[in-house]
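Right, I'll just put the structure down here and ask away after.
Of the protein chains in this complex, one is absent; all others appear in place.
We just call them A and B in the order they show up, numbering each chain from 1.
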Amino acid sequence: MATRHQKTLARLMVAPSVLLLLGWMIVPLAMTLWFSFQSYNLLSPGMEQFIGWTNYKYFLSDPAFWTAMRNTLLLVGGVLVITVGGGILLALLLDQPMFGQGIVRILVIAPFFIMPTVSALVWKNMFMNPVNGLFAWIAKAIGAQPIDFLAQYPLLSVVLIVAWQWLPFATLILLTALQSLDSEQMEAAEMDGAGAFAKFTHLILPHLSRAITVVILIETIFLLSVFAEILVTTNGGPGYASTNLTYLVYSQALLQYDVGGASAGGIVAVILANIVAVFLMRMIGKTLE
Amino acid sequence: MARKISDTRRWGFTILAWGVALLIFFPILWTILTSFKSEADAIASPPKFLFFDWTTENYAEVQSRSPYFRHFLNSVIISVGSTLLGLLIAIPAAWSMAFQPAKRTKDLLMWMLSTKMMPAAGVLIPMYLLFRNWGLLDTRFGITVVLMLINLPIITWMLYTYFREIPSEILEAARMDGASLKNEILHVLTPMAVPGIASTLLLNVILAWNEAFWTLNLTTSQAAPLTTFIASYSSPEGLFYAKLSAASTMAIAPILILGWFSQKQLVRGLTFGAVK
Partner (left out) sequence: MGSITLQQVRKSFGDVEVIPGVDLEINDGEFVVFVGPSGCGKSTLLRLIAGLEDVTSGRVVIDGQDMTQAPPSRRKLAMVFQSYALYPHMSVRKNIAFPLKMAGMAADEQERRVQHAAGILNLTDYLDRRPGQLSGGQRQRVAIGRAIVREPSAFLFDEPLSNLDAALRVNMRVEISELHKKLATTMVYVTHDQVEAMTMADKIVVLRAGRVEQVGSPLELYRSPANRFVAGFIGSPNMNFIEGEAAAAMGAHAIGVRPEHFAMSTTGGQFAGTVGVAEHLGSDTFLHIELDGGIPIVARAAGEFPVGHGDRIWLTPQDGRVYRFDQQGLAL
């Protein structure tokens, strides 16, 4: 409800951000789409030509693509399972009466603020390194053979590093949701004779379901684009063992200079992300009601 | 709730929670500790936790041997710059969407958010080529604009959720009290909006500081922020744990402190108001 004069002003004020985002979204995306139908290699400039679906055929038939697909799903799924499961347990723990709750919260949330390149380097060298890492020392101390994590279990290692970064996010959001649970409801359940487990499954979990959905969707958006952690730790290797879709597109374009093929991969990534996005938007859209 | 909690219960939870929290925090703690060791102590076996010769020479060395300070400054300029630029564009937009909602305001907001979900891989190539052609590769200006664009939807959304909590009756009251648009914004809206703007600023500086896709791909040396600088330590010749730790500690310390201040706002900011 407003006067006419204000409405015009309102449009003018929204315009810059809309135009900027429109440009940011449409121009590069259109170019990617265009390149994906071109034979275009940075090493042979001037040879660009339209080749139809060829890039897609090559990209989709490349075993590296399917490996990357599988790795992307494993990475996203693995991190989600660890962070949501761990997040619920941690949130329940942090919600209990204790001394120094504030400090505990601060310690738990800390990994979220660490820049990805730092956490990847720290984990790679100081923990997972088979000679000087702490894990190697622990293995030796108990008389076991040190494991070369990044060479033997590259994807699992990346999953662990990324999960460590995102566990605080899940914990914090679930804890916030948990604290909004009506204490009278819990007391009513107790009066009705519900035990701790019954309270968890019948009250707490349904109450958290919305927050859990939000965590899953938002993490998925970010996890589909994990990049720095792979670049710093494994460079996608050995072979393609820890290459995800984002990293594959990067290496195809900026390491192999195959702009056309990489663009086809980029479009595939966009389609994948859109499927997730649709669900996320519905969730957030409901909060606007 | 006035129920008495037994001391044993409370101590039990305290020990358990502190144990888990320290475990999660340990990699950071270990990095900070290592940054004060000599290189020999840093890779000693068995590892030395607290009893080593504490030294600050790593910090001195990182700063003297590498242009550390330039990268730090780049990080500050890029993260603060992109956030301020974003606020400049987003504040009017969020203001009008919160107070003059039109029929399509909701759709518009959702669309803005959807741009955030476009995977970076989908637009990396054209952005790289455009930047190369326009001479923007490895420039502070170029990376600042990109980070502003990727965070613009979040900034707009956060501001919108904060502004929406300001009752429009208060702005109408100001109008009835004879305030011009300028005075309405200056004396009523701004003081009420400052807390929301501050937390938006804080969270987005953190996000921009830690952004590690576009900074890694679009900067190399001159404009490189700390994300790119730290990544350069991954090459074998950079493998000095103590110095790596010192550089890392300096890179994460400012943002860790900012982050602790903003943890209350973090949740609603990152969930677009879906969880409060």
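Everything that follows uses one rule, which is that a residue touches a chain if its C-beta (ideal position, glycine included) is under 8 Å from a C-beta of that chain, and two chains touch if they have at least 3 such contacts.
Nothing here was measured: the structure is a model prediction, and the numbers come from that model.
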Sort through B:S45, B:S180 or B:S221 and give me the one touching the missing partner chain. B:S180
Counting contacts across the full complex, list the positions on chain B that touch the omitted chain. 167, 169-170, 172-180, 183, 187-188, 191-192
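Throughout what follows, only the chains that are shown with their structure count from here on.
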Rounded to the nearest Å, the gap separating the Cα centres of chain A and chain B is 16
Across the complex, what residues on chain B touch chain A? 1, 5, 9-11, 13-14, 16-18, 20-22, 24-25, 27-28, 30-31, 34, 43, 45-47, 89-90, 92-93, 95-97, 99-100, 102, 106, 108-130, 149, 152-153, 156, 206, 209-210, 212-213, 216-217, 226-228, 230-231, 233-234, 239, 241, 244-245, 248, 251-252, 255-256, 258-260, 263, 266-267, 270-276
Mind listing the chain A positions that touch chain B in their complex? 2, 6-7, 9-11, 13-14, 16-18, 20-21, 24-25, 27-29, 31-32, 35, 90, 93-94, 96-101, 103-127, 132, 134, 137, 140-141, 164, 167-169, 172-173, 176-177, 180, 183, 187, 210-211, 214, 218, 221, 224-225, 227-228, 231-233, 245-246, 249-250, 253-254, 259, 262-263, 265-267, 269-270, 272-274, 276-277, 280-281, 283-285, 287-288
